[in-house]
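Let me give you the structure first, and then I'll get to my questions.
All protein chains but one are shown in place.
Letters A, B and C mark the chains in the order given here, with residues in each chain numbered from 1 onward.
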Amino acid sequence: MTERKSKKILLQTHNLVKKFGGLTAVKDVSLDVKAGEIVALIGPNGAGKTTFFNCLNQVTVPTSGAVTFADQSLVSVVSPATKLLVLRLSQVFAGLSLLWLPLVLGVVWPEAFFRLEAVIALSSLTLFRIYLLRPLSRFRPWSRLLLIIFMLVDIVCGAVWLARSAEFSEISFFGLFPFYPLLVPGAIILIAGALTLLVMFNLPRVREAFGRYLRADTITRLGMGRTFQNIRLFSSLSALDNVKLGRHCRTKANFFGTVFCLPQARREEQDSAEKAAECLRFVGLGDQLLTRAGALPYGDQRRLEIARALATEPRLLLLDEPAAGMNPTESRELITLVRRISRAGIAILIIEHDMKVIMNLADRIFVLDHGELIASGTPEAIRKDKKVIEAYLGAQ
Amino acid sequence: MLNTLLEQSSLFLQQLVNGVTLGSIYALIAVGYTMVYGVIQLINFAHGEIYMLGAFLSFSLVTGFFGIGLPFGLAVVIAVIFCALAGVFLDIVAYRPLRRAPRLAALITAIGMSIFLQNLALLIWGAQIKSFPRAVVPAFLFAPALQFGDVVISWLQVVILTTAVLLMVMLQLIVHYTRIGRAMRAIAQDKTAAALMGVNVDRVVSYTFALGSGLGGVAGILVGLYYNAVYPTMGYFAGIKAFAAAVLGGIGSIPGAILGGGILGLAEVFGGGYISSSYSDGIAYAVMILVILVKPTGLFGRFARDKA
Amino acid sequence: MKRDLSIILTLIFMLSLLSFSARARAQAETIKIPVASPFTGPLASFGEGVKNGALLKADEINAGGGINGKMVEIVLGDELCDPKEAAAVATKFANDPTVAIVIGHLCSSATLAALPIYKEAKLPAITPASTNPQIGKSSPYYFRNVYKDDFQGDFLARYAKQVKNFKKIAIFYEVNDYAMGLKKAFIRQARKLGLRVIGAESYMAETADFKAQLSKFKMMRPDAIFIPGYAPQATLLISQARSLGLKCAFFGADGLDDEIMLKNPDADGLFVTTPFLVDQGGAQVQDFVKRYREKFSIEPNWFAANTYDAVGLAAAAIAAVGLDREKVRAYLAGISSKEKAYQGITGATYFDKNGDCLKAAFVKTIKDGKWVSAEKQLQ
Partner (left out) sequence: MKNKAMHLDDRLFSDKKLYLPLLAVVLILPWLPMGIAGPYVIRIATLTLVYMVLALGLNVVPGFTGLLDLGYVGFFGIGAYTAGLLTVYYHWSLWLVLPLAALNGALWGILRGAPTLRLSDDYFAIVTFGFSELIILVIKNELWLTRGPMGVPGIARPDLFGIVLNQPWQTYYLIFFFLLLVLWTVVRIRSSRLGRAWFAIREDEIAAECVGVNVARYKIIAFALSAAIGALAGAFYARWFRFIHPDMFKFWESILILCLIVFGGMGSITGALVGALVLIPLTEILRIVLPPEFSNARYLVFGLLIVVMMRWRPAGLLPVEKD
């Protein structure tokens, strides 16, 4: 035990909670995985094991709690500064909605102000817009979208306003410019494009506030690979391509590099092909490079999934029931495979029902029941734990 | 000043009446989309064409296009029945073989059917706009039913509104209080489970198509009379707008479709009347896109179509 | 096996090309006069008149021995009044070296689409029906034996003011070159005359619902609604206006001069301009009407009459100078004064420097489901 403590903690969760509506699938789970360790997560069906996995790599966003992986916080916490920024933004849009619509209407259709129903419609529209702004400050998932829509509406309104005022009033904005027919659409395109791009890609704070701070793919790049309970291969691609996709996050050839056949891109492609083939050989599929993934036998598909995860060069590998549906021979092969992976210095967190596999492999075991962590410890300790036996066999 | 206000308010009322009429027609069509989507999760693109067929069939039967001219009432009944059968036929020929195929395959097939039917109508009846001859349609329909000040409500509008309301009530009764309605709701919840419980899924789906298409046919006839125009592309625009209405109300929900149809009809008429007549078609598209982007479940939706 | 497939497909492609060329080569020794118009689609009934008029004239020429001994063959090009199709049809004609002159197109927007193609191929064309003012100015190869929209719009404004004594007019126009040209000319003249245009609304070719805009018009209480556009929409528009309780008069330009208006009982009292009236002509006209009725058993409309004359003009040009495009153009441009004018059933036709011609306009109206000449014509 003392020897293990000296090792660095790779993954740590703290009071992780995931609720689906009224159902709490994961409840206050805190566990840790140290570098190079094999940790197992067991529990009866529907105990929330897979949900827990999904929360780890942000495929589902946890309701509350914290996840730290390789000294990085994975669950986004919105900083007060960002919160303020978003509040200001929503205030700007509220202000704009108060100003724009009447202004535009006044120019496009001046009689509007003398019509009862128009005024009613206008004010209710404005109110509705302000009402819609509320979720912005609450950081609802679709608030980013709302922001973009508002931005677009305002820009279009502005453009219409400019165009119409030039059309109807004596003062012509566009008469001054030689680029009259180009100006309005040009302005729309430029402003809309620039703002959208800004929000979408660049402004890190906005992104932090509106998107998930770390998406699954970023987490994979940080070094957390995973497999799935129900195999999720890219079934119409070849085995090699599947594993090459695992190399995706370690390569960086872009559009232009590919189209113009730049030497760097070509080298990278060759390199990733070699590495992928190596991974396939590692799991024992060296002779199946060009077979379609969907056409492989079941056990091979499982191994292909592992190879794909290995190709991402993980520091922690999450295996979700890798032995499900395997016969004893295959299970034994799997155990050796996992051992070999572990020997390469990769920490493993494994969900499994097959107790033989678990007891053979795990350094430590955590037990989940109804989303709660009910026990943890060495295999021997778990085997004797009363609560665990109860959970599996039902309370007497 | 008072005069202007009076004029404005009667314009408002007139537009309101027009909007409600249009809305009830959209609701009739939208119900067809929503029912089919509820049962087999398919956007039946060809539904608008069924509606167009309804209008054309009643027109042809009444004017003797096929050789015999029938009295108006009989023609309407036959047209509606034929529409219902056409819906069932569509399901059996085009969609049923694809139940297990990817959803995109079924959607593409639906678009293909829509184009096929539209061009078939073009081939049979030609592109020209057809009008119901006055002589064969009951005359009272074109007379004003109510008139106060400048606001006129024609009998046709009254008929459209009452038909829509009656059919909707009937539909609700069917869905909630009959065996077949119960089966429909069961399939909407879980197709496999319903099949395991002994529900004949194919038959219920056929019934759904028949009901939805029948309503679509009724809408087609009413619109043909209302605008006095029947033409092959009429189903395309109406279909899209009704689909927007169904999405707005929450696809899969019948009350949602009715409400969505009403809102869209009003939005279109008021948008056309007050903002810009040329963009009134765009209102439907804009509403549809916004609803899908912001709240894909619509007003009453049960289907959360968002991923993960 | 995949390669076999691609070879087979290529072969199919080549074969289809061959079949094209085979069709292209199957030409007898006739003089081709192409006529481009919408023969199917929503405006087919207009095209019907064009087709009949052209065929009647061709028969007449052929019965008289043809042009210099060669028979005249009318080649129909159907363009649905769709600018895209019009451009395609025009390319086909322009690329056929045996074509020296084209009769067509009917709709102004189709004519404008085809115009640059003819201009480039140096192919002269006569339109019997497109009235947009742009046409003559844009190409020296385009001629027309019909009046222009500025004249027609002008004429209608004067008629509405001076004969009908209207005071407030609303305009409901289709968005196309023809209708917008009319609208512009009408408003210009109305301003001069002191006729009030109280509102203008637009619709698109595929619109079927006019109620929202009509409701708006209703509140403005116009004396009449002017509909620059085409008959299929106009008849719907009038029915819907009546069902909304609009009681004002309706009038339009030659685009409304169509049989389908007669089927609409609401359209009674509608009046339109037309370049040709059956009962306003001499013996030549009566002869034309008689033969037309015999051959097609329907009444001729102005499209038929104008096309009849346009084919006559084309035949005269070919008879005089042969099948050379440049020479045909020069011949047509040479008809530049009253003395040199071509005498047809629609009166004397001669062109100004733009290739436009000046013709009289008449007014006809619907009475008890029949077109009749208006009681009062404007001179």
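One rule holds in what follows: contacts are C-beta pairs under 8 Å (C-beta built on N, C-alpha and C of every residue); 3 or more make two chains touch, one makes a residue touch a chain.
Quick caveat, the model's predicted, so the values are computed rather than measured.
Displayed chains that the missing chain touches over the full complex: A, B, C (touch as defined at the top). Contact with the chain that does not appear here is found for just one residue of A:Leu245, A:Ala324 or A:Met359, A:Leu245. Interface note: of C:Glu48, C:Asp149 or C:Asp177, the residue touching the hidden chain in the full complex is C:Asp177. The chain not shown here touches chain C at positions 2-3, 5-6, 9-10, 12-13, 16-21, 23-25, 39-41, 76, 78, 80, 82-84, 87, 91-92, 95, 109, 112-113, 115-117, 120, 138, 175-177, 180, 204-205. Those residues of chain A that touch the chain absent from the view are 57, 59, 145, 148-149, 152, 163, 167, 181-182, 184-185, 189, 192-193, 196-197, 200, 215-218, 220-221, 225-226, 228, 232-238, 241, 244-246, 248-251, 253-255, 258-259, 261, 265, 268-269, 272, 290, 292, 295, 308-309, 311-312.
Interface residues of chain B with the unshown chain, by the touch rule above, are 43, 94, 97-98, 101-109, 111-120, 122-123, 126-127, 236, 240, 243-244, 247, 276, 278-279, 281-282, 285-286, 288-289, 292-293, 296, 305-308.
Following the convention adopted for this analysis, only the chains that are shown with their structure count from here on.
Taking the mean of each chain's C-alpha atoms as its centre, the chain lying closest to the overall protein C-alpha centroid is B. In this assembly, A is the chain whose CA centroid lies farthest from the centroid of chain C.
Centroid to centroid, with C-alpha atoms defining each point, chain B and chain C lie 38 Å apart. Annotation: 63 Å between the Cα-based centres of chain A and chain C.
Computed from the mean C-alpha positions, the centre of chain A lies at a distance of 40 Å from the centre of chain B.
Residues of chain B found to touch two or more other chains are 8. Residues of chain A in contact with at least two other chains: none. Of all residues in chain B, those touching chain A in their complex are 4-5, 8-9, 12, 270, 274-275, 290, 293-294, 308. Of all residues in chain A, those touching chain B in their complex are 59-60, 109, 114-118, 121, 142, 145-146, 149.
Residues 7-8, 10-11, 14-15, 18, 22, 126-129, 131, 133-134, 142, 144, 147, 150, 152, 154, 156, 227-229, 231, 233-234, 237, 269, 272-273, 277-278, 280 of chain B touch chain C in their complex.
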